[in-house]
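Below is the structure I would like to discuss, written out as structure tokens.
Only one protein chain is missing; all other protein chains are in place.
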Amino acid sequence: MRRVRLYQVGVIAGLLLLLEALCLAGVIDKITMPPPHRIAVDLVKLLLAGKLYPEIGKSLANVLLAFGLAYSTGIVTGTVLHGYRTARETLDPLFATYYAIPVFAFYPLFIVIFGLGDGPQVLIGFLLGVVAVIVTMLNGLDRVPRVLRKTASICRMGPFETAVHVTLPFCAPYLLTAAKLALAYAFIGVIGSEFIMARSGMGYEIGYAYTNFDNATMYPLIVLILLLSIVMNGVLTHWEKLLLARRGQR
Amino acid sequence: MGDRAKSLRNTIVLIAGLLVFWQLMYAVIGEVAMRSPWQTMRYTVTLVETDFFWVHLTNTLQAFAVALVLSVVLGLLIGFALGLHRLSAEAMEPMLVALYSIPKITLYPIILLAFGLGMSAKIAFGAIHGIIPVALFTLNAVRSTKPILVKTGRVLKLSPPAMVRSILFPAAVPEIFTGLRVGFSLTLIGTVLGEMFAAQHGLGYLLMNAIGLYNVDVIMSVTFLLVVFAAGVNGILLAVDRRLHFRV
Partner (left out) sequence: MTSAHVALKGVTKRFPASAGGQAVHALGPIDLSIRQGEFFAVVGPSGCGKSTLLELIAGLTPASEGQIEFEGRAIENEIPDGIGVVFQEDACFPWLSVRENVEFGLRKAGVAPDEKARRVRDAIAMMGLGEFAPSYPAQLSGGMRQRVCIARTLVAKPRLLLLDEPFGALDQQTRLLMGDEVLRLWREIGATVFLITHALDEAAMLADRIAVMSARPGTVIDMVETHWPRERDSRIVEQESFGATTSRLWKTLREESMKTMGRSAAAT
């Protein structure tokens, strides 16, 4: 385990040092990318100044909203759909091809329908994430061993109790996987929509900084988004690992 | 046989359902923002007959083809290289997963700065979307080859290349193919996204331009074509994927 950590730290440090060296040597020019240490300093400055907090807050609120909607809708839909075989088999081809579809192409349509507010952005994030949650949920429910359901029956538990005490606990790792997916897609949907057309938010600010050659704002913001998504993803992954380890899987 | 008839029936029911849904949405939302399925298809036919459409289409296909080759080649190389070495696999897998989950769309300004507006930027954008899933699926496929198969190879005294060629690769093919399928879809989405932000040609550009000009006909037709193409190819790849997995 220690060796794995060391390896990972080594890879990250090596990449950062390489970038730093390339930037300082001028192989990567200043207009393309400031050296990593500069970005770090800019990020700290940006966070201390606090001028962009409203934008950051707005984007994160939309990300969380899209995540919450996709997650709750997906879990309920997945659970219900698991009981209806024909409906599920009919929707299967849709689920299988869904992620080949460029959902962003629908964004203009949503803007026309809902106006240029937060609605279309949240909707894109929701649409990207909800199917991943449904599919993961179905996948988890498929894997509940029949003998565990039978055991619940023998203990004379009804459908609701069985769901709460047997099926959902069994699916806990899948619920976490679904959360990771929904979160990733919420980020992509919201930030991406802000790039395409919006008047505020982190994506908008990045685009604005880009057009004004303002690397001191653009790079820290990009890094901030990446860090946020990696940290949230990491927390969920860690939790998932704990659950799986307890069950002797991996 | 029965299975195939059933899946055909499901697909038909699904397509019919989606068309009905589309028509209903059109009835509710109306001419301002949407076109009916019939109108869209009629306009699509007109669009397909124009020359400038073909210019954009070939441009997209070129970018996509190069991006796909890059995704597959680099993805397979990275996947095999890491998968064959236990420590590397263990250390890099979570990092690839983290990379897979970051919103790569935020990287577009950096790509633009690095590659400039044009072909190479959208190829790069497509490739960064596609490489990681191909690498990740390959890594896991190679890593999780049944130990008994590897032991069999060792008992037969296979050389390392022979081991890859006759045991590791064939055993990993179904999973690798799944990675290629996912990589295909994501590369396409990445390329089109790249065109939306970072190009002056291609279907993505056409779409973005139509958004700017608020040309609903073009928006609907291009979206329709993209969805049909993506869904069609994915359907074929999925069928192959199922067959490969069934073999095991």
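All chains are identified by letter, namely A and B, in their written order; residue positions are counted from 1 within each chain.
The working rule: contacts are C-beta pairs under 8 Å (C-beta built on N, C-alpha and C of every residue); 3 or more make two chains touch, one makes a residue touch a chain.
Since the structure is predicted, the reported quantities are computational estimates derived from the model, not experimental observations.
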item	value
Selected from A:41, A:65, A:157 or A:223 as touching the chain missing from the view	A:157
Residue among A:16, A:61 or A:172 touching the omitted chain	A:172
Residues from chain A at the interface with the omitted partner, ascending	145, 147-148, 150-151, 153-157, 165-166, 169-170, 172, 243, 246-249
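Basically, only the chains that are shown with their structure count from here on.
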item	value
Distance from the mean Cα position of chain B to that of chain A, given in whole angstrom	19
Touching residues on chain A, where the partner in the complex is chain B	3-4, 7-8, 11, 31-33, 89-94, 96-97, 99-102, 104-109, 112-113, 180-181, 183-184, 187-188, 191-192, 195-197, 203, 206-207, 209-210, 218-219, 222, 225-226, 229-230, 233-234, 237
Of all residues in chain B, those that touch chain A in their complex	6-7, 10-11, 13-14, 17-18, 29, 32-34, 87-88, 90-92, 94-95, 97-98, 101-110, 112-114, 182, 184-186, 188-189, 192-193, 196-197, 207-208, 210-211, 216, 219, 222-223, 226-227, 230-231, 233-235, 238
